[in-house]
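Here the complex is missing a single protein chain, while all its other protein chains stay put.
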Amino acid sequence: MTIRLGDNQYGKAETHVVRITKATDTHEIKDLNVSVALAGDFADTHLKGDNTKVVPTDTQKNTVFAFANEPIGEIEDFALKLARHFVNDFESVGRARVTIEEFPWVRINVASKGAANAFMRKGTEKRLAMVTCMRHSEWVVSGLADLVVLKSAGSEFRGFPRDRYTTLEETSDRILATSLMARWRYTSAAVDWAESYSEGRRMILETFANHHSLALQQTLYAMGEAVLEARREVCEIRLSMPNKHHFQVDLSPFGLKNENEVFHAADRPYGLIEGTVLRDDAPDGALAW
Amino acid sequence: MTIRLGDNQYGKAETHVVRITKATDTHEIKDLNVSVALAGDFADTHLKGDNTKVVPTDTQKNTVFAFANEPIGEIEDFALKLARHFVNDFESVGRARVTIEEFPWVRINVASKGAANAFMRKGTEKRLAMVTCMRHSEWVVSGLADLVVLKSAGSEFRGFPRDRYTTLEETSDRILATSLMARWRYTSAAVDWAESYSEGRRMILETFANHHSLALQQTLYAMGEAVLEARREVCEIRLSMPNKHHFQVDLSPFGLKNENEVFHAADRPYGLIEGTVLRDDAPDGALAW
Amino acid sequence: MTIRLGDNQYGKAETHVVRITKATDTHEIKDLNVSVALAGDFADTHLKGDNTKVVPTDTQKNTVFAFANEPIGEIEDFALKLARHFVNDFESVGRARVTIEEFPWVRINVASKGAANAFMRKGTEKRLAMVTCMRHSEWVVSGLADLVVLKSAGSEFRGFPRDRYTTLEETSDRILATSLMARWRYTSAAVDWAESYSEGRRMILETFANHHSLALQQTLYAMGEAVLEARREVCEIRLSMPNKHHFQVDLSPFGLKNENEVFHAADRPYGLIEGTVLRDDAPDGALAW
Partner (left out) sequence: MTIRLGDNQYGKAETHVVRITKATDTHEIKDLNVSVALAGDFADTHLKGDNTKVVPTDTQKNTVFAFANEPIGEIEDFALKLARHFVNDFESVGRARVTIEEFPWVRINVASKGAANAFMRKGTEKRLAMVTCMRHSEWVVSGLADLVVLKSAGSEFRGFPRDRYTTLEETSDRILATSLMARWRYTSAAVDWAESYSEGRRMILETFANHHSLALQQTLYAMGEAVLEARREVCEIRLSMPNKHHFQVDLSPFGLKNENEVFHAADRPYGLIEGTVLRDDAPDGALAW
C-alpha cells in the first residue's frame, strides 16, 4: 500500500482592496474581495516541508495590492492579469485561479445630483468573476450572487407525486423568492465584460419577472436559456437558487381570512435548486469551475 | 439579606412577516421583522412559576400575523397598533415595546418599467421603528441601520494628543467609511412618518457627503444637527458609527508610489463612535430607548 | 431652540489579542477580544473638529497590545488595568469602559496527556468581563455568553391566559433550550475572579439542570438567586435567555406516533426572556452596564 498526495491548492483568500481613482475631482471607487488559489508542483512542501517553490500567500496579497495601483478596469480583466502573472512568472504554478467579488457602490445624491466623492453601498448583490489560467489555456466565468428576488404572482407548484410522507398541498398561487447565484462561462477572453455582465443580469431579472413559473426548476432553466440566447459569447451558465419559503399564515383560528396576503418568511429548512444550462457545442469547461 | 427580582421583560423576537397587498393587479410588498417585549406585573412567573398573567410569546407572534391581515401602513403606525394592544388589552402589561426592521424592496424593471408583481431587495439598509407604550405615555423612535457610506475626500484627522503608545500619523486626506445606525425620537405620534423618514435619511446622507470632516465625531454631530434643524417633530437623535478603517497600502517596497488610491479595508478592530444630539427642550425620553 | 450634544462615547472595538506565555516549555494561552469606550470632555471634537483631547482609537489599540506584553492574569484585572490607565492618564477621559470576551482553549490530548504547546478551542461559550472606571468609582461585571444548554425533561408551560389570538397548547413536558448570557456585578474589586467565575458558572449550570421549570422566567430567577446565595461578593445578576423553540413534529400523517422524541429546532422567531436578580442592599450600579 502506497499513500500519496492527490489534488491540492493553496492561496490567499479574501484580500479586501478598495481602489479610489482620483484622476479627476470626481472620484471612482472599486471595492473588491480577491481570492487567489494556486496549484502545481507543490509535492515537496507537502512531503518534505521544502518551500523552494511555494509563492507565499503573503506575496500573493502584496501582488493584489500592487496590481491595484494601476487602473483596475473590469474585474474579469483584473483577475486575468493576476492569474496570468502567477502562471507565467512562477514555473511551479501550473494553474492559478483568481476569484473576485465586487461590491457595488453608488454616488450619494446631494440636491438630486451624484456627489463627486461620497458613495453608498448599493444592494446586497455582488458581481463575481472567476478566472482560471493554465500554461496553455484559460477560462473566464462571470456572474452575480446574493441577488434577492421575489414574485408575488405567477408561481405555481402542482402535479408532484405523493407518497406516504407527502403532506404538501398543491398551489397555483404561491410566493416565489430566492437569493440568486448565477455564473456564466465564456468561450473566449475577448469580451466586453461590462456589457456582458449588465445584459446577463438584465436577462435574468426580466425572465424572473415575466416567466410564469410551474416549478422553480423551470424558472431556473428559462433564465439560463435567456442568457444563452441573448449572449453569443456565453456557452454555459450555472444557477443556484435557494427556495426561500414564504408560508401563508393560517389566520382562521382568529376568525380572519388570509387572502393569500400574509406570509411567514422561514429561515430553515429551505429548498435548494441547482442547475446548468449550456450550448451543445460548448468547449470543455470542467477546469473552469 | 433579601434577594429580589429587578427589571425584567420578555417577548417574541424576530417574527418575520411578509405582507403582499393585492388590492389591484399591481402588488405592494412589506417585509418586516417584528420584535415584541413586554414588562409589567410578572413577578409571579419568576418567583412561583405562576403564568396566569403571562401572555405567551406564541400569542404575541400570532397577534403580529393577525394584525398584518389589515393594511400595515407605515411601520411606526403598525408598531403603535401592536404596542397599544398589548398595554390596553392585558392588565399585567405595564410597558410594551415593539421594534420593527423593514427590509426595502424595489420593483424589477422589465423594459425599463417596474414589474407589477416582481421585486428585488434594495440595499443592505433597513428602516427601523421602535415604539414604547405605557399606560399613559408613549414614545416613537424612527431610524435606519446598516447604511454603508464612504467619503473618498474631505476627511482629516489631525491635532490629537500623543502619548507613549501613539504611532498614528496625522492625515489631512483619509477615507471615511461607516455603517450608519441613526435613530430619532419624536415629540408626538402625530407625524407624517414616511416624510420624516425620507427627509431624515436625506439630511443624514447629504450632510455626510457635504461635510468637511475633521473627526468622525464632528460628522456625527453635523448629521444629527441637520436632522434636528430640518425636522421640528424630532427632539433627539442617536447615532452609532463604526469607523471602518481603510488603510493606505505601502507600495514602496515594490518600487511603486501609492497616490492615496489603494487601500486595505480592514475588518477588526474598528473605531466605534456613538453620540446623541438633542434639543434643549426635549421632553424626557429615558424610557423610549 | 438650542441644539446640543448629549451622551457620547468612542473607542476602539474588538482588538483581538492572543497572548502566549512561554515562561516554561509548557505554554499558556489567553485569547481575548478587547473593546474600549471612552466618555468625557469631548464636546470640542463634536462641535469644532478640535481633537486636542481625543485619545486616538489607534492609540487605544496599541495600549491593549502593549499592556498584553505583561502577564495578563484574569480578564477582570486586565480590564481594570486598562480602564484605570485611560481615566488616570488622560484628563479629558471621565469614564472608561473596557469589555473583554475571552475565548476558552484546552490542551490537545496526546496519548491521554495534555500537549505542552498545542491547543483546541473549547466550546462556543465566552467568558466576559466589563469594567467601568470613573475618577472616583469603578464597577466590575463578570459573566459568560453563548452557553448553549438544553433540558429534555423537567420543563412545563401551563396556566397562561388565553385570548382571541392564543393557539398554543399547554404542555407539561417540553424541551427547554437557550443560549445563556449571564453577567453579574460585584460590590468591590477585591475578588478572586477565577473562583467567582467558575463557581458562578457552576451554580448557573447546576440550577438549570436541577430546577423543575414551570416557566423560563422561573428558571432565570432560580439561576440568579443561586449565584447570589452562593457568592457574597456578587450583588446583582442580569440574565438574557432566548427561548430556542423545539417543536414536537406531528408524525401522525405518516401513521407514526411521536412519543415526544422528535423535534424541529426552529431559528426564528424565538422567545426572549431578560431579567435581573439583585440584593436589596445592592449599591447603585446604573453606570456599571
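In order of appearance the chains are A, B and C, and numbering begins at 1 in each one.
In this text, a contact is a pair of C-beta atoms (placed from the backbone, for glycine too) under 8 Å apart; a residue touches a chain by one contact, two chains touch by 3 or more.
Since the structure is predicted, the reported quantities are computational estimates derived from the model, not experimental observations.
Touch with the chain that is not drawn comes from one residue among C:4, C:27, C:81 or C:268, which is C:27. On the side of chain C, the interface with the absent chain consists of residues 15-22, 27, 29, 31, 62, 65-66, 68-69, 105, 108-111, 115-124, 147-154, 175, 205-206, 208-210, 246, 249, 251, 253-254, 256-267, using the contact rule stated above.
Summarising the interface, chain B meets the missing chain with residues 164-165, 167, 253-255, 267-268.
Not every partner is drawn; the one left out touches chain A at residues 1-16, 35, 37, 42, 45-59, 61-63, 66, 89-90, 157-161, 163, 165-168, 213-218, 220-221, 224-225, 228-229, 236, 242-243, 268-281.
Throughout what follows, only the chains that are shown with their structure count from here on.
Separating the CA-averaged centres of chain B and chain C is a span of 24 Å.
We define each chain's centre as the mean of its Cα atoms; on that basis chain A and chain B are separated by 30 Å.
Looking at chain B, one finds that residues 15-16, 62, 66 touch two or more other chains.
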